[in-house]
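Dropping a structure here in C-alpha cells format, bear with me for questions.
Not every chain is included here, but those present sit where they belong.
By letter and in written order, the chains are A and B; residue numbering begins at 1 in each of them.
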Amino acid sequence: MTASIGVGLIGTGYMGKCHALAWNGVKAVFGDCARPRLVHLAEMTQDLAERRAAEFGFEKATGDWRELVADPDVDVVSVTTPNAFHADMAIAALEAGKHVWCEKPMAVALADSERMAAAARASGQVAVLGYNYIQSPLMRQIEALLREGAIGSVNHVRLEMDEDFMADPEALFYWKSEASSGYGALDDFGVHPLSLLQTLFGPVTKVFANLSKPYPDRPTVEGTRRPVETFDIASVLFEIGEGISGVMALNRSAWGRKGRIALQIFGSAGTIVFDQERFNELQVYSAADRQSLQGFRTILAGPQHPPYDRFIPAPGHGLGFNDLKIIECHELLRRIAGEDARVIDFEKGLEIERAVHAMAQSHREQRWISV
Amino acid sequence: MTASIGVGLIGTGYMGKCHALAWNGVKAVFGDCARPRLVHLAEMTQDLAERRAAEFGFEKATGDWRELVADPDVDVVSVTTPNAFHADMAIAALEAGKHVWCEKPMAVALADSERMAAAARASGQVAVLGYNYIQSPLMRQIEALLREGAIGSVNHVRLEMDEDFMADPEALFYWKSEASSGYGALDDFGVHPLSLLQTLFGPVTKVFANLSKPYPDRPTVEGTRRPVETFDIASVLFEIGEGISGVMALNRSAWGRKGRIALQIFGSAGTIVFDQERFNELQVYSAADRQSLQGFRTILAGPQHPPYDRFIPAPGHGLGFNDLKIIECHELLRRIAGEDARVIDFEKGLEIERAVHAMAQSHREQRWISV
C-alpha cells in the first residue's frame, strides 16, 4: 500500500465527519499505508464547504460536488450525503474513474442500487459501502470462532437493532416518516444487522416480515397531525445457509436503546452473544468447558483481537465507534491496493438491498419470499 | 381463608416435589390461611408412593391415583404427572368434586384441553394451571407499571424462552423428540411466555410461526440414529391487543441458557426488560426521567413488591424458583376461598393452548392464523 491517494469528501454531517476523522487518522493508526492527501471537500454551499475543509484539513472546497468528482487530484470519493443522493454521486464518481466509499444503505429504490452495482462493475474501480459494524475486532473474532467450529454447526440466529430517536410520539413529523424515505426501520436500520449476517453467513435466502407503526400520526409544525407513512418497527423471520432459522427485530422507537445491535448465534457446541452497545465485549458459551464451570465468558477486546492492537497495545481499554470507521478506511485502502480486504462492496451491498426489498414485499403479500 | 383443606398429590417428579414443598410451606409463609392437611399421595407404585409420602409428609399413599381421587378426605388434587395424563386425571378429579391444580401445559391434543375446560366448567370446582412464572413479585410490578401507564401505550413486545437441555446433538433420542409428545419447543416451552403475555395483555389474536430442527436425527440406545420428529426451535410473529406487534423466539437447544424467559415491552414513554434467569431484577427505562440521567434502572425485588414481604422483610435478598410455587399455591387457596386470585384457570389456559395450536397450524400452512 504505497502510493498516496487523493481524497474527496462529499457531505460533512454525522457520517461525513466520521469519514474525515478516518482519513485524518488512518495512517497514524495503521502505519502501513501512504498518508492520504485530503484534496477536496464538497458541501451544499461554498461557504460551508470552506469552513469544513479548514476543520477537516482538506485543501480545496466546493459548493458543487460535480467539481469534486471532476477533480483529477481526487482518487477516491467519500459519499456521505442523505441516501437520496447516493446513487447519482456514486455513479458519477465511478464514471469519472474514482474509487467510491459510499455510506449505507445504497439507495431507497432497488433499481438505484442495481444501477450503482452496475456502474461499479463497469468502472473496474473499488466501490465499498460504509457498513462499519462488521469492522469491530470482536466481530472478526466471532467470524474466526465460527470458522474454526468453536460453537459447532450454527442452527439458529437472532438479531435485534434498536434505537430511540423516533420513540417520542410527540416529536414533530419529519422526513423519516415519509414514504419517500423508504420503508422505515427496515432499510434505515435493518441493513446493519443484515451486513453482519452477510459477513458471517452469506446472503439471506428466505424472508417473512411484519412491519408495524408504534404511532399512527405525529404533530406537524403547523399544529396539525400528519399520518406516519413508514414503519418504525419490523419483525422478520428468515433463513440463511443450509436451513439456519433466524429472527430479526428492529425498532427505532425503542426507548432506552441507543445503539443496540444484539446478536445471538446458537450452535451445536455453544452460543455466541454480542451487543453493539458494549462492542468491546463478547459473550461465548462453550459446551466443551468442564461442566461445573460452564458459563458465558465475557471477553474484553484486546490486542489478541486484531486490529485492536493498532490502536492500543493494552487490552480492555476500549475502541470507540469512530475507530470502526478508521478500520473501514484501512480496509478500503487495502482493497484499492489489490489486497485482501474485509469490506461490503456494491455487489454484496446489493444482496443486502435485495433482502430488504424482499422483506417489504413479504409484508405486503403476507407470505414467505425467496431472495 | 379459614377451613383446612385436604390435599392429594399425583406425581412426585420435578413438579410434584415443587407442589409438595408449596403445600408444606404455604401456611408458614402467608399465615392467612388454614394449614393444608397433606392427605394422600399417588405414584406409579405403592412402594414409591409410600417413600415419597414419608418425605413430603402425606398421610396416605397409593399406587393407584384413582384411589386418591376417590378419597373423601381429599379436597384438592395436584396433578403433576407427564402431560399425557393431565386430561384423564384432572377430569376425573373434577368429576369427583375435587378442585384441581394441574401442571402446564393442559394436554398435547387441543381436544383434550377443551375436554378439561368443559369438565371444569361443569364441575363448578376451581381448576388452575401451574403457570408459576406469572407469580413472581416483579412480574406483578410489571403489571402494575403497565396499568398505571408508566411506559405509556405499549406498541411492541418481544419474548424469548431458551434452555439447553436438548442442546447436545449426541444426547440419546427420547420421548421429547417424538411427535406424540407435541410440537416441541412450542408447547413444551411457548406456553410459559404465553402465560406472561396472557396475564399482561390478554389473548394473542394473530400468529405466524416457523418451526425448525437444529438436529435432524439423534442416536438411539441401539447405536442407530432416529429422525427427530419435534421442533426444538420456534420463531413466531404475533399480534395482541389493539395492533401491538410481537416476536417470540423459543429454543430448547440453546447452549448456555438455563431458564431464560426474556421479555422486552416497548411503550410510548418507556421500556420494560425482564429475564427470568435474574427474576429478582427488573429493568425499567422511563422517558420521563431527566434527560442526562435517563437509563435503564435495575430494580431489585423487595418488600415493596408483594408478596416478597411474606418471604423476607429485607430487600435484595432474593426469592427462589420454589417460592413462586408457594405463591401460586396461595393464590389457588384464595381462589378456592372465593377471593380474588392471580391464576391461570382452565379457561385462560385453553386460550393459551389455542394460541399454540394456531402457531403450529400457521407453520404448516405458512400463513397468518387468527386465534
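Assorted remarks:
Please note the rule applied: a residue touches a chain if its C-beta (ideal position, glycine included) is under 8 Å from a C-beta of that chain, and two chains touch if they have at least 3 such contacts.
What you see is a predicted model, and the numbers here were worked out from it, not measured in a lab.
Counting all copies of the one sequence in the full complex of this file gives 4, of which 2 are shown in place.
Convention: only the chains that are shown with their structure count from here on.
For this pair, subunit A with subunit B, the centres built from the Cα atoms lie 41 Å apart. Against subunit A, the residues of subunit B that register as touching in their complex are 151-152, 155-156, 158, 160, 167-169, 208, 210, 212, 214-215, 233, 235, 237, 243, 245-247, 249, 251, 253-257, 266-271, 285, 287, 294-296, 366-368.
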